[in-house]
Each structure stands twice: as structure tokens, then as C-alpha cells.
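One chain of protein is taken out of this complex; the other chains stay put.
Order of writing sets the chain letters: A and B. Residues in each chain are counted from 1.
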Amino acid sequence: MKKILLIEDDEIMPKIVARILPSTEYRLEHASNGKEALQLLEETSYAYDLIITDIMMPYANGFEILSKIKHRDRPIPVIIISNAGNEDMIMEGFKLGADDFLKKPILPAELLIRVKKLLM
Amino acid sequence: MSQIDNPTLSASVETVSSYLETAFTSVKAATRFLENTFLNAPITIQIAMVFIIIAIVTTALAYISILRNRYRGYRTDKKLARLCPRIDNLLIDEVLSHPSLQQHVPPDEIQLNIAPFEQLPLHRRWARQALTGRIIHFRRNVRGNIGLLLRNLYMQLDLDNDTLKKLKSRHWEKKVQALTELTSLDMFISDVTILPMTNDRNRELRAAARHAYIKLSKNEPFKFFDIAKEPLLMWDQVELFRTITSTENIAIPNFARWIIYSGNKSVISFCLKLVVYYNQHNAVPAILRLLETKDHYLRADAINCLGKLRARIAEDKLVALYSHQPIPCQIEILKALGRIGSGEHVEFLKTEFLHATDFDLRKHAAKSLVRNQWVSDHPGDELLSSVSQENLRILRHCMNPLIKY
Partner (left out) sequence: MYSLKILLSTLIFIYGAFILLMYGILAVLSYRSIQLFRKHNSFTDFNQLLESPLAPGISVIAPAFNEGLTIISNVRSLLTLNYTRFEVIIINDGSTDDTLNKLIKAFELIEIEFAYHERIKTQPVRRFFKSINIAYEKLLVIDKINGKSKADASNAGINAASFNYFLCTDVDSVLEKDTLLRMVKPFMTEELRQTKEVGEPCPECGHVHVTEDSKRVIATGATLRIANSCEVEEGEILRVRPPMNPLPRFQEMEYVRSYVLGKVGWSMMNSVPNVSGGLGLFDKEIAIKAGGYDSKSFAEDMDIVTRMSAYMMDNHQQYAIRYIPTTQCWTEGPPNMTIFGRQRTRWGRGLSEIMNMHSQLIFNPRYKKLGMLVLPYNLFFEFLAPIIEFVGLIIYLYLIFTHQVYWLYATILLIFAYLYSVMITTLAICWDQLTYRYYRSWREVMGLALMAYLEPFIYHPLIMFFALRGYWFFLTGKKTPWGNMQRQGFGQPTAPFPKLK
């Protein structure tokens, strides 16, 4: 059972992701903004196997969360999902150590494959 | 009143009625007084009196409007708050988890189970509108087969009827709404419906119709580039850019065509951006020809495009042009040399960096030098040690990876 944290301010996305990732294999938790996400991460002392995050959110953006995660001794794989197709932003994400980038609208099969690959 | 027996009551009724009578007469007297005042007053006072009435009525109307607006908004919010979770659950249960999706059945052949949707109050227009909105929202988040299936649902529930009705509305904003709905759902619209709208009096509607045409028409989607006479506003360009780059199954033409032949500058500069996006190297000769243009903003765009395409063959020509360009174009040339980064014009950049008087020119020359890897290759260059304090600062600025611009 793998634990995944989804950070996303769109209310629909968590429902969709929950459908795409079979609940028998993954446990999905959801934070709707940067502050909630950082709180969840602190409380559980970063006990997640994978993090899927949006970039633009209130309180703290995806990059900030990403840099927090990647500065730890045991980095957690991170997938960025965003509708910002701006090349610069994608590059910034990878510079900060993002493992994958998916552009909205997502392809369900693609998300599933990437998640599987990162959790192998 | 004669039926009343109780004497105290009848007495009090009498007092009340007498009061009423006095009130009535005094109102009458007041009216007469006002009437007399009004008739005898100078014109300014008469105007003021009329406006007192107008002000009272308008203020009252404003209160009513505020209250009505709030009440309606509140009710809609409440209704939607009840309806939307139901819609979401249905969409997830019936569409997103449809069993056939896993078995690779083509989405066109999948029969959706519509029955549960019938329980929604879809006989109401607001509910249908909410469902359409939600379907579009879902499609913004997922594409692929689920996206197609969502579109099937939209059609099977006949929601497109509403949209088409809006398309025929008298109000331009309704038409634009309908067009945005249709484009976000990839619905086919016949050219006959859409073409008249591209000539509408309203600019917004024209733009929306154009975008819809590019996205949905099966015949030459880029026809508008040929005939567009008015400038494409920046905002239109953003919308067009998204439409073009997000449409699947669209045949991307060679944009050089319009760069050479279009008389519309905004179309040319927009095509330059598309050329960069699609990396159309075969457009370079056309862009080189564009360097002759008299409009230096357009020339700057062309130089920018050459730099982003990393067109090495353009370098010599750009350097040759440099001396007699206005500053915006000179800056673009320096930037382009940095982007192309062949290392062949390092001497030129060095001269500009050391001797240009304009601060921005020196800065961009320094930046391009850094991008040409001159600094890292020549760490001990005597120039580096002899430059002025300010130029050294510029150079350090450009070399610092923390600074982006």
C-alpha cells in the first residue's frame, strides 16, 4: 500500500485522481493549498511515497513545496501537474528536482504509468 | 361599525377614525401647500423638488435591486451547492469508472448509462447549464477516452440543444458563451452557422467565431490569416495561440506563407510566434526577407524569432544590419547572437560590451557573451581585468545563475 499526497486547489482533480489510481494499491491524501500541504507533511514527518502537486496555489507554490521535499535526506518522488505549459516553469520544476511533469488535461493512463514507474 | 357593542371599543374606534380624519386633512393640506410652493417657486426650486422625488425613488430602487440581487445569488449558490456534488459523483461513477474504458472499446461505441442522470432536475435550464459547466470543467482536467466519453454524455443528454439555442440568441455575449462551450467540447459546427459571425459588428464575437472556426472547421482552418484586415489584439493572439496549439488533429501549415504575403502586421508577428513554437526552420528565408520591413517593431519581432530558431545563417546579416538599427532592434540582435551562440561574433559582442554608450546594449552584449561561453573560456582575458567598474558589475550580473533577466 503506497501513500500518495495530492496537492491541488481544483476541487475536481482529487476525485479524478482517486478514480485513476486504484484504491487497492494506493492511499491518496489531499491538500488543497500550500499551507495545508506543508502542515500535512510536517505532521506525518514526510511519510509519503509520492507527491503529486500543482504549481500555482495560495500560501505556498508548488516550487516551494518541491524544494522543501527535495532538501530532505530521503527525497520523495514528485510529479508536477499544471496547466501552465510555459517552458520556463517546467524547466524550473526539473531544476528543483521534480521527477516528472504532466500537463493538464491529463491522460489517465499516462498518470497511472508514471506513478507506477516512480513507485517501482 | 354598527355591529360593535362594546362601548369602550366603539369609543376607541371613534377616536381612531377622528385621528385618521385629521391625519387625512393634514396630508391634504400638506399636499396643497407643496403644490402651491411648487407652482409659485422659481424654476431652480421646482427642479430641486422634482429631483427630491427622483432621488427618493432611485434610492429605493437601488435598495430593492441590491436585496434582489443578493437573494437571487444566495439561492443560486445554495441550489448549486446541492447539485454540484451530485453531478460530480454521477460523472465519476458513470463516466470516469465506466467498465468499458479498461477494455479499450472505442469511446464512440460505449453506451453510457443515462438513467441516473435523469434524476437530476434537468428540466430546469440552470441545472442543465451547471451540468454543461461541470462537464467542461472535468474535460479541463482529463483528456483521452474519458474526455471523449464526457462529450458523448453531453450529446446524449441533449445539452447541445441549449448551447445551439444560445448561439441563436440576440445577445452577442450569449453567442460568445455558446461558441466557447462548443469549442471546449470539440463539437462540430457547420461553416454556414459560423461564417456570418466572423463578420459580426461586435469585435469579441468576431474573435470568438474565428477561434471556433480554426478549432472546429474541417475546411482550411487558417483561412482567416488570409483575409484578416483588422489587427489581432494581444489578447486575441493569446486565445488563438491556445486554440491552435491545443487542438489535436489539426494540420499545421507552413506559416512562412503569411510572413511573406500577409499585409496585416499583427498576423505576421503572430505567425512569427507560431514559427518559433513549431520550430519551423524552413521559414528562415521568409523571416530574413522580413528584415527589410520599415516598421522597426516588426523587425524586432523578426530578429527575436531568428534568435529563438537559432538560425546560424542569419548571424552575419544581423551583425551587418546592427549599426543602423534603432535601439530596440539592436537589443534584439544582441539577444539573438546570444541565443544562436555560435561563438563566431564574440569580437563584435565584446566591442559592443566595452564601447556602447547605452546601458541596455552593454547589458545584453554581456549576457550574450556569457551565453557564447566566452567568459568561461577566457577567464584571464585582459579585457576582463581592465573593464570599468560598471561594466564589471554588468558582467558579474550576467554570469550569476541566480539572476534570470
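As a working rule, a contact is a pair of C-beta atoms (placed from the backbone, for glycine too) under 8 Å apart; a residue touches a chain by one contact, two chains touch by 3 or more.
Here the structure is a predicted model, which means the values were calculated and not measured.
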Contacts from chain A to the absent chain lie at residues 34-35, 56-61, 63-64, 66-67, 83-89, 92, 95-96
Quickly run down the residues of chain B that touch the omitted chain.
-> 37, 41-42, 44-45, 48-49, 51-52, 55-56, 58-59, 62-63, 65-67, 69-71, 73, 171-173, 176-177, 180, 204, 208, 231-235, 237-239, 241-242, 265-266, 273, 277, 294-297, 324, 326, 359-360, 363, 366, 393-394, 396-398, 400, 402-405
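By definition in this document, only the chains that are shown with their structure count from here on.
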Per the centroid of Cα atoms for each chain, what is the distance between chain A and chain B, given in Å?
-> 28
For chain B, which residues are in contact with chain A within the complex?
-> 88, 92, 96-97, 137-147, 245
Under the touch definition given earlier, write down the residues of chain A that touch chain B in their complex.
-> 10, 12-13, 15-16, 19, 83, 85, 104-109
